[in-house]
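Of the protein chains in this complex, one is absent; all others appear in place.
By letter and in written order, the chains are A and B; residue numbering begins at 1 in each of them.
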Amino acid sequence: MAQSQQHPSGDNRFKLLDRAIAKHQSRGDALIEVLHVAQGIFGYLENDLLVYVAQALKLPLSRVYGVATFYHFFNLKPNGEHTFVLCMGTACYVKGAEQIQTALEEHHQCKFGQTTKDNKVSFITARCVGSCGLAPVAVLDDVVVGKLTPEESVRRVEQLKNTPREVPV
Amino acid sequence: MTVDDLQELSEKELQRQSGKKHRILYCSAAGCVSCGSEKVSDALKAKIKEHALEKECDVVGTGCLGLCGEGPLVKVKNDRTLYQNVDVRTAEQIVESHILNGVPLKDHQTDLAAPFFTSQTKIVLENCGEIDSERIDEYIGARGYEALAKAVNEMQPAQVIEEIRKSGLRGRGGAGYSTGLKWGIVSKAHGEQKYVVCNADEGDPGAFMDRSVLEGDPHRVLEGMAIAGYAVGATQGYVYCRAEYPLAIERLKLAIKQAEKMGLLGNRILESQFNFRVDIRIGAGAFVCGEETALLQSIEGKRGNPKPRPPYPSEKGLWGMPTLINNVETFANIAPIIRNGSDWFAGIGTEKSKGTKVFALAGNIRNTGLIEVPMGIPLRSIIFDIGGGTPEGTEFKAAQTGGPSGGCIPSDQLELPVDYESLAKVGSIMGSGGMIVMDSTSKMVEVAKFFMQFCMDESCGKCIPCRVGTRHIYGLLDKISKKKGTQDDMVLLEELCMMVKETSLCGLGQSAPNPVLSTLRFFRHEYEELLQPVETYQDGSAPVADFTNG
Partner (left out) sequence: MAVKTLTINGDQYSAQEGESILAVCRQHHIPIPTLCHLEGLSTVGACRLCVVQIEGNPRLLPACTTKVEEGMIIQTSTPKLEKYRRMIVALLASEGNHVCAVCVANNHCELQDLAYQVGLVRVRYPYLYPDKKLDATHREYVMDHNRCVLCTRCVRVCDEVEGAHVWDVAGRGINCEIVSGLGGNWGDTQTCTECGKCVMVCPTGALFEKGVTVSEMEKKKGFLKYIITARQKKEWISQSE
């Protein structure tokens, strides 16, 4: 039976999560599927959420934590308002993704894998987003942008910083 | 749905299409979407509507049209005209000039007689760029699900397996194991439940073949899986797709829904006794999950740690049951083989490598994109005829196949036929189909370092040689690339590479040293040029290990 009691926090988003858990009959082997849904709803996987998932799927906490930290797709910390995902696949690398990385890190004083101090942009590297024909490629808030240059990237990020992003509910 | 219904539907769809004067195809694969093909399609549709051409004109979003580097691409099918770098303005002109007045635009046209198009042989990609991947009718119109109907109605499972075996099809995921033999093993294995798994965890950085197939022709993969299910006696299939491919996942979901609705998946397929369901499992960013035992762990909701083989998944796979795992491209070859017969397929390619191979051509090359070539084609043909050579002013240096598990093929091997055996002979592998071209500006030590960093980051950490070995190999490459390395480091590097290759648990570790070994083999001088002269060498090695008492 799926857990369907109201989450103590009164947060309605847990209803959505419960629905996904019920769809998989609370089976432990659906852990990755459920974590995907949880991250989709909440944006990242904080400890309370992992505990909730572990209890619903009847799994040990350490197992859930082990899985959540194994896969790079899962975030245990929230991202900044915007994300700049730089593709570091072979094609992009050959076409100069590293120079883009250096330019951005210098200009914004923020390493990849981190979020700018003002919490505006998170810089993330990805392993091939599969748009190799357009290398070098980056994904800016879910929009793929190809044939980037270091200058263009810096400009795009500045633009990104100045546009507010609606926080998904 | 019965076989006759399928036939009828196919004819109806073809009639509908031939009833139109024009069929305008725009590429809706991820590459073109990212350079604005959605706006182009909106403009096309708006103009068609403005001129009330809807009845005589189809505007169709298709899978990859191939020339990804020049997108967005638009094709006016009946006139065999392909436009490249199409923006909104061009799209409007296409409708107003070409469609309305019959005058094709002079600009933006791609030469379809160029070797990029004429040197290819399309089996896997035959529908990519031809049909609307979101409409099952179009797939059926292109003889889709005919092979499944033939298999379940006219053939015994053993006959299907025999047909695949005779075709000579080998796994397109990289290793090249005979698909027919694999199916035979799973069909003979005992288990109350069997599974068919499609490996769509295309993790090789620099490869996008499987994604293009899933985006452009998802039904072809589902049909291949269903035929496999029938042949080996499985009733449940899983597509394990990487999360980085949202469009592919969306199209696949839609395709499954459509096929289920028409009785082409699910219970009593085509009114036979055969049941087969397909579910999608989404990966979460782990290259190692392309390794089959790790992939199965991941489907079971666990960390993607590979397990020692044997037992092989064919005997003990998902939840301990016999499991057939093939990659997307392998499944995409199944329907045409059943439809056209094994002799037809075996007539393409070389003696030991049959059929075609899809490559994602990228890097320092003029025509980047998705290509499909017959096995055994000389590398030169791919690079210079289809790829158009390296950009002006640079020289071809090497082609890299197999990604982080593969190797480089240097310029003196340009006549090498591209097939499993020949590539292995020069220390590379066929791999899943990424082909990255390097020119004279590429530094091979950096390339090796790039791949080693990748393997180090993607190592699952279970076995020691891969977990720690890749870390030290990376460290040595970094040291050498910064001109701090010595001849001793070269010795350490080579020793470590051999050890990691020979003792690692899974394919990731076993093949991780390949890019280093391959560049050492062909570009050793680039390493040696970076080494410190012997005189200035200082002992940088670690102090004696403290394993003593005191």
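As a convention for this text, contacts are C-beta pairs under 8 Å (C-beta built on N, C-alpha and C of every residue); 3 or more make two chains touch, one makes a residue touch a chain.
Note that the structure is predicted; figures quoted are calculated from it, not measured.
J.: Thinking of the whole complex, not just what is shown, which of B:46, B:468 or B:531 touches the missing chain?
T.: Touching the chain that is not displayed is residue B:468.
J.: For the chain left out of this view, which of B:87, B:162 or B:457 touches it?
T.: B:457
J.: One chain isn't shown here. Among B:128, B:416 or B:492, which residue touches it?
T.: B:492
J.: Tell me which stretches of subunit A touch the chain missing from the display.
T.: Touch set of subunit A with respect to the missing chain: 47, 50-51, 60-66, 69-70, 72.
J.: Mind pulling the subunit B residues that touch the left-out chain?
T.: Residues 286, 303, 307-308, 310, 456-465, 467-472, 475, 492, 495-496, 499, 502-505, 540-542, 544-550 of subunit B touch the chain that is not shown.
Quick note on the criterion: only the chains that are shown with their structure count from here on.
J.: Calculate how many whole Å lie between the centre of subunit A and the centre of subunit B, each centre taken as the average of the chain's C-alpha atoms.
T.: Centre separation, subunit A to subunit B: 25 Å.
J.: In their shared complex, at which residues does subunit A touch subunit B?
T.: Residues 27-33, 35-36, 63, 66-67, 70-74, 88-91, 93-95, 126-135, 137, 143-146 of subunit A touch subunit B in their complex.
J.: What does subunit B use to touch subunit A in their complex?
T.: Those in contact with subunit A are residues 30-31, 33-35, 67-69, 71, 202-208, 211, 243-245, 281-287, 298-304, 319, 360, 362-364, 368-370, 400, 403, 434, 436, 438, 442, 447, 450-451, 454, 458, 460.
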